[in-house]
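Quick one: the structure is below, and I'll ask about it shortly.
With one protein chain removed, the remaining protein chains of the complex are shown where they sit.
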Amino acid sequence: MKEAENNPIVSLIASIVSPFIMLFGLYVIFHGHYSPGGGFQGGTLLAASIILIRLAHSSHTGQLQFPSKLGTPLGSLGVFIYYGTGLAALWWGGQFLNYAFLPLAEEISLRRSWGILLVEIGVGLAVMAILVSIFDDLLEEENHD
Amino acid sequence: MLSNSPALPPLIYLLTGIFIPLAAWKWKKLSFWLALGATSVATLFSLFNLSQALSQGSISYRFGGWIPPIGIEYVLDPLSGFVTSVINFIALVVIIYAYRSVAQEIEEFRWTPFYALVMLFLSGANGIIMTGDFFNLYVFLEIASLSLYGLIAIGDKKSPVAAFRYLIMGTVAGGFYLLGVGFTYLVTGSLNMGDVHHILFNLSPSPPLIVAMTLMLIGLGIKMAVFPLHGWLPDAYTHAPSSVSAIMAPIGTKIGAYAIARIFFFIFGVKLITQVIPAAQVLSWLSAIGIVYGSIMAMAQNEIKRMLAYSSIAQVGYIGLGLGLVSPYGFIGALLHILNHGLMKACLFLVAGNLRHQLGHSRIDRLDDSIRRLMPWSSASFTLAALAMIGVPPTVGFFSKWYLALGTIETKNWLFLAVILISSLLNAVYFFRVIERMYFRRQKIAKAAKNNFVAQKMGKREVSLSLLLPTLILALALVVFGFLNTWIIKTILMKALPAGL
Amino acid sequence: MIEFFLGHYAYWFVLILLAIGLYGMIIKHNLVKKVIGLSIFQVAIILFFIASSTKWKATVPVLANHHEKIQAAAYINPLPHTLMLTAIVVGVATSGVAFALLILTYRRYKTLNETELLKRMSEEDAE
Partner (left out) sequence: MKERRLRIIDYSLLLIFLALLIYASLGLSPRGDLNSWVNREESVVHSPNAAAYYIRHAYHDTHSPNMVTAILADYRGYDTLGEETVILTAGIICFLLLRRKRRKNKKDNNKEIKAENERSRK
């Protein structure tokens, strides 16, 4: 990325807006049960807030906020949270992804609700990390030249 | 735990694919051992699944505990059990080969993502075969195709272009399939394959359904590389790294062929694909043209990998031809050829990889009988696999062609019988061209001295054991399965026939 | 007649969009334009599913009041929406991979025009 054109207005606005986008992303993830939203949409918003910082500031600041070497491991971790929820259900005697067997609550419908929340968090984490990592990888060449 | 076994092969691969980037970031070598472990465990489970399916008939596995039209189900029956066992066995052998081959062809920091992608590809392939849901098939088709694009693109210099061409074709294929699923869903109101089968039985065929079948045939035909839709295949196979070619050639096209067999024969049913639209006839005619075209193009090639790629188009044609005959013998021949072509192509691509490994090239016009002396076991495996490809009796290649021929006689399609016979001759021509050079072409004296010098300098003549062993296992399997063919057909394939044949 | 038109015109527009996407993929020589065509193609399929999920006088599939008895006709079909959420992600992933491949191609051949690329590749073979 080109470091020279660091416009103060752009970077100031980006620093102000970025946390709000991130907050909204978290809201979309955690409020997915009650309103349109969910892991993928929220994860995209989180990724957007991180990418906004990378575009507006120097790549050094972006790296401080979210190092690009974290991208793939965090993405794997996100998918692993999803997979692990399914695997836990399998461990407690149900089929894969059968949240009714997770010992999270008494009522079966509440157990499923908790299961959905866990899964959505995994989705959000994975989507955020991987979108940022794809962005970084696509710009890799410019960083080096 | 064992009641979950139908879902386990794809899930094990998926877990390893997720886990490799987490665990093996620092220790690159670990990724290989994880992949090897996952493949062996998955192979064991798929063999167990096959035995379960043979003793208990069709088993349904419900994800999330929801009954089928509501949730997603996996269907384990003799057909899916057989095909998963075949591809997991081949994958196991090729993964052993990959250890040294990848170490030589790919930079070290790329090992971890490489093995992760191989695992994800196998997960996609297993998922396609086991699934009983139209949309789930699409998702796993995309996993398998995406990881293949990535794996192809780390080959030689032209590989990204080949991968991009495959990506465009593959995405069109996925899109057509998805559009076909959309029309089917709008007509029937269900996405579950078994449910759709029952509904279509009671529904008169309508234009959207016919177009849906056409779209699915085109989409899956691209994945299978049926004749006019094969454009992506030769470049992709030629420019990919050797271990990727060896894992893609046996598995990549077979999952398309399997999906066509599953969706058209088991879901839409024989009546719909022969009487309402001539899908089966079209498939068999295109495959017949593909057989002749692939064989002739293979004769014109000067690079072993490219020759094998064109030969793949011809061999996939045999599978399509067997399916399109709509007769029990044809279907058995096609299924046997899935096993058969998987073993043969994997073996041939491994030998091509061995040649590149030792000689640095695999061009036919530069081969001579020094190969026989340098690499006796590799050339013996190549000869055996080539004989199987031509269809010489004790090998398994003979029997699938035998059943295909019986199928053509049963349905009185003499032209297709002629195509099978002629293509065997053509196969003989292009393989003997290589074998003749390998065994009988005398090398020039000066060159011989130089070659010996090179061989001494390298300290070994044959490739190392970890490269040779998989080649030999596959070559041996060709003969063993040849002797076991009646057993395979009687115990497995007879139970895998669709209703109404 | 007019009812038939009102019930189907959305499908026609979506299918024309699909043909435009295919046109971009098949006819255009610039590889980036092929990727654009690919995106249009995928969006057309997504719109096709979404268009099919309509019910007249129905609302979004989020339950407003869960105490009263639920009428299936009061909410539009949620299944295509869910499927398309998955298809959108697949589309994003595909275009990401496509651009990665294009960047790699450009690094090696310094062009993204198909005819020019084929020319450079065959020149290289001749050497």
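As written, the chain order gives the labels A, B and C, with residue 1 at the start of each chain.
By our rule, a contact is a pair of C-beta atoms (placed from the backbone, for glycine too) under 8 Å apart; a residue touches a chain by one contact, two chains touch by 3 or more.
Please read these numbers as outputs of a predicted model, since none were measured by experiment.
Although one chain is omitted from the display, it touches the following shown chains in the full assembly: A, B, C.
Within the complete assembly, B:H198 is the residue of B:K29, B:H198, B:K271 or B:H361 that touches the hidden chain.
Contact with the chain that does not appear here is found for just one residue of A:V17, A:L55 or A:I116, A:I116. Mapped onto subunit B, the interface with the missing chain covers residues 14, 17-18, 21, 63-64, 66, 69-72, 107, 109-110, 113-114, 116-117, 120, 123, 127, 135-136, 139-140, 142-143, 146-147, 149-150, 153-154, 157, 160, 179, 183, 185-192, 195, 198-199, 201-203, 206-208, 210-212, 214. Against the chain not displayed here, subunit A makes contact via residues 32-40, 69, 71-72, 75-76, 78-79, 82-83, 86, 96-97, 99, 107, 109-110, 112-113, 115-116, 119-120, 122-123, 126-127, 129-131, 133-134, 137-138, 140-141, 144-145.
Mapped onto subunit C, contacts with the missing chain fall at residues 3-4, 6-8, 10-12, 15-16, 18-19, 22-23, 26-27, 51-52, 54-56, 58, 61-64, 66, 70, 72-73, 75, 77-79, 81-83, 85-86, 89-90, 92-94, 96-97, 100-101, 103-104, 107-109.
The criterion applied here is as follows: only the chains that are shown with their structure count from here on.
Centroid distances from subunit B, each centroid being the mean of CA atoms, peak for A. Chain pairs A-C and A-B differ in how many C-beta pairs are in contact, and the one with more is A-B. Subunit C has its Cα centroid 29 Å from the Cα centroid of subunit B. Subunit A and subunit B have Cα centroids lying 36 Å from one another.
Residue numbers of subunit B whose C-beta contacts span two or more other chains: none are found.
Of all residues in subunit C, those touching subunit B in their complex are 18, 22, 25, 31, 34, 38, 41-42, 45, 48-49, 52, 79-80, 83, 86-87, 90, 93-94, 97-98, 100-102, 104-105, 108-109, 117, 121, 124. In the complex of the two chains, the subunit C residues touching subunit A come out as 60, 62, 85, 88-89, 92, 96, 99-100, 103, 107. Residues of subunit A touching subunit C in their complex: 34-36, 38, 40, 127, 131, 134, 137-138, 141.
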